[in-house]
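Next up is a structure, given as structure tokens.
Left out: one protein chain. Kept in place: all the others.
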Amino acid sequence: MDFDDTLEEASFRAQARTWLTENAPDHEGDHTDDFLDVAKAWQKAKYDAGWACLSWPKEWGGRDATPVEAKIFADEEARYKLPVGPFLIGQGMAAPTMMAYASEEQKARYLPKLASGEEVWCQLFSEPAGGSDLAALRTRSVRDGDDWVVNGQKIWTSGAHYSDLGILVTRSDPSLPKHMGLTYFFLDMRSAGVEVKPIKQISGQSNFNEVYFTDVRIPDNQRLGAVGDGWRVALTTLMNERAAIGGGGGTMNFQTAFDLAGEVDLDGQPAITDRGVRGQLADWYCKEKGLEFTGARSQSALSRGETPGPENSIGKLVAAKQAQDIASFCIELLGMTGVSMDHEELSAYAEAYLGAPGSRIAGGSDEIMLNIIAERVLGLPQDIRVDKGVPFNEVPTGAK
Amino acid sequence: MDFDDTLEEASFRAQARTWLTENAPDHEGDHTDDFLDVAKAWQKAKYDAGWACLSWPKEWGGRDATPVEAKIFADEEARYKLPVGPFLIGQGMAAPTMMAYASEEQKARYLPKLASGEEVWCQLFSEPAGGSDLAALRTRSVRDGDDWVVNGQKIWTSGAHYSDLGILVTRSDPSLPKHMGLTYFFLDMRSAGVEVKPIKQISGQSNFNEVYFTDVRIPDNQRLGAVGDGWRVALTTLMNERAAIGGGGGTMNFQTAFDLAGEVDLDGQPAITDRGVRGQLADWYCKEKGLEFTGARSQSALSRGETPGPENSIGKLVAAKQAQDIASFCIELLGMTGVSMDHEELSAYAEAYLGAPGSRIAGGSDEIMLNIIAERVLGLPQDIRVDKGVPFNEVPTGAK
Amino acid sequence: MNFEFSAEQNLLREQAVGFLSDRAPLSVARRVLDGDETHASDVWQEIVNLGWTATAVPESHGGFGFGHLELCVLAEELGRSLAPVPFSSSVYLATEAVAGADSLVRDDWLPRLAVGEVIGCVALYEVTGAPKPDRMKGCTVTDGRLSGRKRWITDGDIADMAVVAARDAVTGDLGLYAVDLGSDGVGRFTVETIDPTRNHADLSFDNVPASPLMTSTGEAGGLRRLLDRAAVLFAFEQLGGAEASLNMARDYALGRYAFGRPIAGYQAIKHKLARMYVAIQLARSNCYYGAWALATDAPELPLAAATARVSASQAYRECTEENIQIHGGMGFTWEFDCHLFYRRAKLLSVNLGGEYDWKHQLISCIEADQAA
Partner (left out) sequence: MNFEFSAEQNLLREQAVGFLSDRAPLSVARRVLDGDETHASDVWQEIVNLGWTATAVPESHGGFGFGHLELCVLAEELGRSLAPVPFSSSVYLATEAVAGADSLVRDDWLPRLAVGEVIGCVALYEVTGAPKPDRMKGCTVTDGRLSGRKRWITDGDIADMAVVAARDAVTGDLGLYAVDLGSDGVGRFTVETIDPTRNHADLSFDNVPASPLMTSTGEAGGLRRLLDRAAVLFAFEQLGGAEASLNMARDYALGRYAFGRPIAGYQAIKHKLARMYVAIQLARSNCYYGAWALATDAPELPLAAATARVSASQAYRECTEENIQIHGGMGFTWEFDCHLFYRRAKLLSVNLGGEYDWKHQLISCIEADQAA
């Protein structure tokens, strides 16, 4: 039991580290105005040097690397805080779906440009009435000659405003039960009738969009999978979701609380001297370390050629709530200083407290995560689905 | 807003207090060998003086008192730690059911002896396979001439071993859906074929029994309500349950933890000086006081002639878990002293920790209490019942 | 036993609910959140016209002479509506501080506060942490003139007068002083907080006339008493907000369908809502305890205030966090109203000192009681 690379891994890591040292730009990350240009330039640099999409086949711009090699490169790359966000969904979710369902011409046309960062993709699945019930989507597609005509609305689409292409699930037959009348496409985001509107979050940021479709025409050859078989195609996409999206606590971690408790006084003594504070901090440390070492165990499984299981769902569940609690704790320690938002340094806690609810929901709420663990890890029965087998247009929706 | 009695209430309280001062025996409560005799003698004394079953009609041994008067007397009586436990179920649950469903002769025969403490009653509802699903009971009753013949098993019956009579729900027709094939009786606990076995709890105590029925004959005139209408009769009993059973934290309360924290050292200082300990204690104080004042609000509703609602379900939910947590906290403060069980004084915490799981389950588990609050107070939908309308003998039971 | 509000008090509540739901629905709070207003001056003027600011002021000073239970009723409803008005600063704090003062200063300010001619606030904070005497060293009074700086003053951006905790330059005693904020030498610096529906400012004083509100003995006690009394009213605001959050969550869960049925039917949501209800019930009962102690000026006030305050802060936090959670994705959008309560909950939790400090006070009260 150790934290060490195997010989092969160590050699690969050294190679990756050397290349990154020589080539990684010195940049501030995602929070600059030109981050998309920077991200594209960096992706192109990786592509040209053979460090893009490592686990993909070489013919589409990859390197045929093992999963653990891909993880090693990602870990090394992460030290540089480079903007890689715009490609996560395209490379992590759209690409596996295209590999499984697109034609050879389409794969040759789209995958290399995805690998090189020339084209950015987004994912158009969630809808306002859907939420956790993802398959209850209503965006309609109707066949019209060689095209399909799409009307409806999607929501929570990251990067829609700068994406070139999108993957899209639609309802082609509302008279069939929920999972059976869906059809899956990819489309050009600049098609006529596509409108993107940013969503403002509590924190004031806009990380997501609404996307409206008004008589948008999609050629039938951009359909992935059979008509009515969209749910199965979507599952291919979703199986890759947890690999593609992050989660976790962001800036509010144990160290944040530990540092603040060393600075703030309670009754004339640093807060950290108080056993109650120490106990609370120790709880957080144990959870944070527990997640970190769970990650190490997952990576060990990769190293052995095994596939880490759905137990990784615990990460977001634990970290998101903990980040909210740590932010709240820090604000309470600071009192009115903690709720004031005038100074960048001091408003970090309040900003984190405003951002935390989003982390507890985006990518699957706490309740969904618990269901996943209960059903997929522990093998407990699924919830009763009253809509099972019911024609979609007869399922109760609460609409008056 | 005050804690004061009205003039009428104050006068009644003074009267009760005077009588109790003059008549209440100086006794140690439920934990003596002859507690049943003591309890019966005390009940008889109350009955003879007109202080038994205050809210009952005078004709059956009561006083026609208002609910608030009954509460005042109970509060005053509670100061004396007298053994009243044996009569709670009979007077609180069996009696209202008898009043609603028994014949006039039966009422005249049984109610006064219940009020005077001459006869003790128990309740025979729960079954091993039932649990929270109370109506899923399997004890069979079959009509045979003027009698019914009963076979089966009941469980969690308090006082079965010293009870004279019992109220009993049986399944008279297993081919009907769950709630529809039940029939309700009362019976002599000394009938042939009734066997009582105590259940040993984790704590080593035996507060409950199993009761086995083997060809027990019950005369049809001891049926309460129509054949097949037993569930409706049982609801009358159960509506009075929460009034009749206690719950709550027992000996492990705020004061217990506060006192111990003043005695035990952490790093050379009394634990109570530590803010973490203080914060924990304050949490418990707030919950305990919140329950106490919720009780005051309920009593105010009684005072105004209103009926307190199911919001009283919060009491057991909060207090039982809190008692477990306080016991655990005290043990942790004491370390090995806390788990040793040699000295009566010091083993109180460990004993309480062993008794706590029972409190969290008996009378309705935490989960059932939450369902009650959600459904009856907040008006949320009931859980989906897959057994609804299904013949009882076709409902899945998990039995192989 | 009569541990409930009276019929008359509940009538006042009905009137308050009617007025606030008509004139100060959440859209008013949102108007202030999204716009440039410091507060809803229109709603404030109507509240003044209704006489709410005069509720507990003696008739001798132009008030209605009701007790503080009526203020508790109004506080709960104001908390529920999130009305962006300076009621807490002007009524629970400034008016209360002035009402307890020597007659000359009281007679000067109290009638004007009662009729809403002026808006008051209280200036306590100088540094990080709860507003305790040992953290108040930077404001001093010399010959009736105040100098120094106070921070994070709720309604400090709009108030006409402030009650300032400051030290006598000679004796070092801490006292409360009334200051006309229209005076020369007063500087205001707007401060942004987590809850933009309530305005905040730092105030600086350069040799500004200041009238003492309390005699020099027991001033720290006077501050403590002011905070304890206000804490009960703040707790009622928190209670109202918590209950509004629960109701909002419940309504959403009943109307939002997933897998063909309302999400309110899933135990994860049912039990979450039930736990919110439990927290609110406990907080409500403890708030009534605080109200009783406030109204009767009982010796238990410090303990009752702490109990009410801790319960209400906890309930408000739980209910606002879970209200967002139950709303799912919609819950963390700016467009939905969940975050208005989430912001207010955090502001109220730390104002007058945070949960940790109130818990500390609570146990200290019990220690003192049981030692006596």
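All chains are identified by letter, namely A, B and C, in their written order; residue positions are counted from 1 within each chain.
We take it that a contact is a pair of C-beta atoms (placed from the backbone, for glycine too) under 8 Å apart; a residue touches a chain by one contact, two chains touch by 3 or more.
As the structure is a computational prediction, the values presented were derived from the model and not from experiment.
Hidden chain, full complex: it touches shown chains A, B, C. In the complete complex, the hidden chain is touched by one of B:34, B:118, B:144 or B:332, namely B:332. Taking the complete complex into account, residues 126, 128-129, 131-133, 136, 155-156, 199-202, 204, 264-268, 324, 328, 331-342, 350, 353-354, 357-358, 360-362, 365-367, 370-371, 383, 385-387, 390, 395-398 of chain B touch the chain not shown.
The chain not displayed touches chain A at residues 1-6, 9, 68, 258, 272, 275, 278-279, 281-283, 285-287, 289-294, 296-297, 299-304, 311, 314, 317-318, 367, 370-371, 373-375, 377-384. Annotation for chain C: contacts to the undisplayed chain at residues 266-268, 271.
Here, only the chains that are shown with their structure count from here on.
Taking the mean of all protein Cα atoms as the centre, the chain whose own Cα mean lies nearest is C.
In this assembly, the C-alpha centroid of chain A lies 41 Å from the C-alpha centroid of chain C.
Note: centroid distance chain B to chain C, computed from Cα atoms, is 42 Å.
In chain A, the residues that reach two or more other chains under the touch definition are 266, 386. Shared interface positions of chain C, i.e. residues touching 2 or more other chains, are given as 261-262, 269, 356, 360.
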